[in-house]
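Handing you a structure now.
Apart from one protein chain that is not included, each protein chain of the complex appears where it belongs.
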Amino acid sequence: MNDLDFHIGQLVIANRILANEGVVDAYGHVSIRHPHHPGRYLLSWSRSPELVERGDIMEFTLDGNPVNDDGRAPYLERFIHGGIYEARPDVQAVVHAHAEDVLPFSITTTPLRPVIHSGSFMGAHVPVWDIADTFGDQTNLLVRNMAQGCDLARCLGSNHVALMRGHGFAAAAQSLIEVVRMSVYVPRNARALMAALRLGGEVKALSQGEIAARAAGYQPYSVETWRAWEYWAKRAGCGHLLGERPVEDARTSNRA
Amino acid sequence: MNDLDFHIGQLVIANRILANEGVVDAYGHVSIRHPHHPGRYLLSWSRSPELVERGDIMEFTLDGNPVNDDGRAPYLERFIHGGIYEARPDVQAVVHAHAEDVLPFSITTTPLRPVIHSGSFMGAHVPVWDIADTFGDQTNLLVRNMAQGCDLARCLGSNHVALMRGHGFAAAAQSLIEVVRMSVYVPRNARALMAALRLGGEVKALSQGEIAARAAGYQPYSVETWRAWEYWAKRAGCGHLLGERPVEDARTSNRA
Amino acid sequence: MNDLDFHIGQLVIANRILANEGVVDAYGHVSIRHPHHPGRYLLSWSRSPELVERGDIMEFTLDGNPVNDDGRAPYLERFIHGGIYEARPDVQAVVHAHAEDVLPFSITTTPLRPVIHSGSFMGAHVPVWDIADTFGDQTNLLVRNMAQGCDLARCLGSNHVALMRGHGFAAAAQSLIEVVRMSVYVPRNARALMAALRLGGEVKALSQGEIAARAAGYQPYSVETWRAWEYWAKRAGCGHLLGERPVEDARTSNRA
Partner (left out) sequence: MNDLDFHIGQLVIANRILANEGVVDAYGHVSIRHPHHPGRYLLSWSRSPELVERGDIMEFTLDGNPVNDDGRAPYLERFIHGGIYEARPDVQAVVHAHAEDVLPFSITTTPLRPVIHSGSFMGAHVPVWDIADTFGDQTNLLVRNMAQGCDLARCLGSNHVALMRGHGFAAAAQSLIEVVRMSVYVPRNARALMAALRLGGEVKALSQGEIAARAAGYQPYSVETWRAWEYWAKRAGCGHLLGERPVEDARTSNRA
């Protein structure tokens, strides 16, 4: 199996995991930057993530045009991916989802912040992007062109997650495994925070030092990270797509 | 497959989706207006939606009488459907459900309103119908005759969803796919709103312009809408009933 | 199939439904009064409800002794059943469960009351039994003898449900189908009430007239009631035990 096939297989797994863990439903999507062409990304055509297979993955230029247009309809909101890849050369994978439990933080002034260790990867600051701020209050809330995708990327800045008002979130990371894991745990962190706030009194959040220590120790293909990937993939019924755990870091080397 | 067979198949799918997505349980029902006879509607006899098959679908006149009475017991509350079809010539499909998460808004004075983009289709205003207002406080809360069905339809007015006090909701739309999608996302919107209200402070709802923009862009058989329909149908175990995505808009043309 | 076999089959179904619908887990139990010997009841030996089969059903006298002691361990808390059957000749079926969502009402002073139509069968008043009131604060909270079972029955009085402080509930009805349905919907009503209370302001409960109207119209083997029974049984994987819907009311006649 060559390098690209490996990455496409992992992207299929990512789709299935996000669906099976309740992060996405009929809507939401996940992409990776093309491992050989940093000016492109890989993303399914307009299918629900749970149904995505190898053959559904298409290649797009950053401005959202299919490299080989075969008539299949792309996701309307693919500009979320292109906008972020353009603004953030370090980012290798992007998730957009409507996960229910983050929505309350997108329509109130209560900030979402990491309070549990598995939520640390969202970082200390989670900005909220309101499409109405730049594009007015007559939009359908969807990110339908590069201007909107770039505006969202600007709001994301150097953070890992941006909430989208009344809509969902966009998450960006340096590896696919990382962005999927973050997408699974951000809603859990949101639930823990909401429940803690209801108990009343001060809520103890992670410290800056703790967030930094966790980020520093992170390895996308470490035993600990792969353990979760394998588990989620098997639960999602696609353990057969897993392959062996890569020994090197896919961020810095090619496997081919 | 002729036109009517197609629509009956879609109605079976709708039943299964609503059950599998937790909108209905043992109770609740979904109908479509008869595609050839606007003075009739199609609805299962008294079966739980998850168990409904093609042969269970019956034809009713708007006043709730079976066109071919073969002795099977109809739903007691079929008058919800007739009442709405009579008052609203634009409506092609109706759902009645007891979805748990909308109930709190039916027994308090807090209005249900769209705060997330997928909830936009309920519209800006969701009236609450209290059967006791017209029929007194000795009823069993069920809509058991046309007078009650018409009263509910009056309360619904030109809106898409009416809550029924201590009971559930009725949803009406111009296509089956639309009413099912609305019924799936109204409870999610309710949960997001409840959680946001508990966080405290102002809750940012969708603007009138956003609601209008989303409604304007809606197409029942667009790729985006069919994507969800296909996904939900496959999850509900009835993907084999799907058939091809209709290319034209079933609201305005016959497929036969 | 004779009368007793039919009832035992229904009791097995009841066990499976209560487990599958999340009313009971490893613990909790359901009984019926013996259809021929009103001084006895039928109840599984000490098995988790989901695992109960025909052969697990045993016969007990009201004071909790097995009619044929074959060495199988009975439920420690079978006295809940005996206590209620002794005090309430009208009761034909009893459920004891720890359903999570009713527990908050057992440890606070907020009364549980019917606010949704499917919750009406619990009746207007749901007393809370605190074992410590009569038996002191050194018990293990379990109902381990007839004195405790009778005390619980006294608290239940002529109501349909009694909460048990820090423990769960006991429900009693005139038929098995009724007590199972009540046990499924009491937790849902509890959730709706909790959510409504959090929204703030007045919560509109069912009126006395509405509760009475619903109780008056209830038939254990009506099409509407059987619809739910069939649905729940099929979901629980024991549709093959269902048999035909009885045409007469099993409360007042024998089927043999």
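Lettered A, B and C in written order, each chain numbered from 1.
Keep in mind that, in the parts below, a residue touches a chain if its C-beta (ideal position, glycine included) is under 8 Å from a C-beta of that chain, and two chains touch if they have at least 3 such contacts.
Quantities reported herein were computed from a predicted structural model and do not represent experimental measurements.
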I'd like to know which visible chains would be in contact with the absent chain if the whole complex were considered. A, C
Taking the entire complex into account, which one of A:Leu18, A:Val115, A:Val128 or A:Met182 touches the absent chain? A:Val115
Absent chain, residues of chain C that touch it: 25-27, 46-48, 50-51, 73, 76, 98, 100-101, 103-105, 107-110, 130, 132, 136-142, 165-167, 194, 197-198
Absent-chain interface residues of chain A come out as 115-118, 120, 188, 191-192, 195-196, 198-207, 209-210, 212-214, 216-217, 223-224, 227-228, 230-232, 234-235
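As a working rule, only the chains that are shown with their structure count from here on.
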Rounded to the nearest whole Å, what is the centre-to-centre distance of chain A and chain C, using the mean of the C-alpha atoms as each centre? 46
By the touch definition above, chain C meets two or more other chains at residues none
